[in-house]
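Worksheet for the structure shown next.
Below, a portion of the complex is reproduced, with chain positions unchanged.
Note that the chains take the letters A and B in the order they are written out, and that residue 1 is the start of every chain.
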Amino acid sequence: MSQNIKNKITDLLERVRTRRPVVHAITNWVTGGDVANALQALGARPVLAVSSEESAEITARADALLLNLGTPDADRIAAMIRSGRRANELGLPLVFDPVGAGASKFREEACGRILRELQLTVIRGNRAEIAFLAGRGGQLRGIDAVGAPDDLEEAVQMLSGQTGAAVLASGEKDLLAYGDRMLTRTGGHPLMPWVTGTGCMLSAVIAAFAAAADDPLVAAAAGISFFKLAGQRAGERSAGPGTFKAALLDCLHILTPDDLRAAADLEG
Amino acid sequence: MSQNIKNKITDLLERVRTRRPVVHAITNWVTGGDVANALQALGARPVLAVSSEESAEITARADALLLNLGTPDADRIAAMIRSGRRANELGLPLVFDPVGAGASKFREEACGRILRELQLTVIRGNRAEIAFLAGRGGQLRGIDAVGAPDDLEEAVQMLSGQTGAAVLASGEKDLLAYGDRMLTRTGGHPLMPWVTGTGCMLSAVIAAFAAAADDPLVAAAAGISFFKLAGQRAGERSAGPGTFKAALLDCLHILTPDDLRAAADLEG
């Protein structure tokens, strides 16, 4: 990784800790607590209002907006669109996590509206979700991906070109594209696939970084670098998926910009 | 416990870990994260879609369906019925957890519909819930049972006869009936009653086992045996209800078929 982007990433963590951005998360109720805890532990301020009756008003007082497609219903999608428009009007960073994209017609249509009607800053999904959004029809089984096209790299770049957003397909190997720039990263901890909510937490962390960044690529790169480092350290402190999640929140809180500088190793 | 059923139970754990069944859980939002984490830690793949707009479609791609009556509302009950019918059409295992059955007319009516309109594979509740379903009017205080008829054994058998499902009343002493077969088990850990979500997690674990089993009795016996073993081991690693839940998820992940073989001690 170039020294340049490494410096930007560590500066960004420092800025998040100082500014404590308000992140409005319209997210699913399964991992909503994890998302709130991750943001709070990191140093951001979570607000999880999801009702269409108040969502746009809450967005207007936030520093970034996160839309997470898990456990969708009609009102939550309406809230996402209203809040997303408000975020676009106000120029706020807008992160989209297409949980289970393609798992139902309802989610497919919701994805279509979000991609058409909103200007996204970062899209973060697993390989199958990103492939689905890029029109490649990745297959979804459960909440994690068990099939994705070999040409994922092309899909990530294509989706970034289509949407103007930075696109991150996370997994054992992370692929991140923004315009013609591309970064990859390997690593993480073997326990992570056995813990729910890690993807949702990663997207929330990226939203917090996006609130303090000018460049969507740097925000996503900082988020994935910091989150994976926290995951590695958490893995060293835990005995299974349950103690891992508690340790992950600990690490999101205690890791410093210097820890991040020493460990970040994105390539590209 | 007969050597025969012990072998079936340990084989089943192996099969769950290999096949990684998708379990669609229509469950309450209080313990939904616990349910998802338990399934993921065990090695299954949780999907927690609850909206009637997509639930049947999600069920059609799953290997088992779990209906949990906690925090019900009209749309969630509609989703349960739709998904339950789809599961029945496709021959998928269908597990019902009647949380708070009898706590309100709304839940009573929902239970009535579920029992009448759906063919259930396993019913798992606490003693009061099972007694209520069997028409014995167990009294409910809070989420755990504080009154159940002395003739619980008869209630469990009667409910199995009425529904054609394997019926498990869990508690300090577990009672499991399927047709004219009956198993009992004692054990567990003293911390378990002070932790929310353990009943919901047990039902989810049973759904994962049911996805890999031919015999509902074996699925329920495997689920309760494995879960109680995990609870005992978690109790040895924890200092109270908070560290217990993390340790429980750890143990659901790390315990092996050999551990289960060494420990299983169902009687009947």
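Keep in mind that, in the parts below, a residue touches a chain if its C-beta (ideal position, glycine included) is under 8 Å from a C-beta of that chain, and two chains touch if they have at least 3 such contacts.
Keep in mind the model is a prediction, meaning the values are calculated, not measured.
Trainee: Assuming 2 chains are placed, give the number of copies in the entire complex as this structure defines it.
Mentor: 3
FYI, only the chains that are shown with their structure count from here on.
Trainee: Based only on mean CA positions, could you tell me how far subunit A sits from subunit B in angstrom?
Mentor: The mean C-alpha positions of subunit A and subunit B differ by 33 Å.
Trainee: Could you list, by residue number, the parts of subunit B that touch subunit A in their complex?
Mentor: Interface residues on the subunit B side: 20, 22-23, 29, 32-33, 36-37, 40-41, 43-51, 53-54, 57-58, 61, 75, 237, 245-254.
Trainee: How about subunit A: which of its residues touch subunit B in the complex?
Mentor: Residues 28-31, 33-34, 70-74, 100, 103-107, 140-144, 194-197, 238-243, 245-246.
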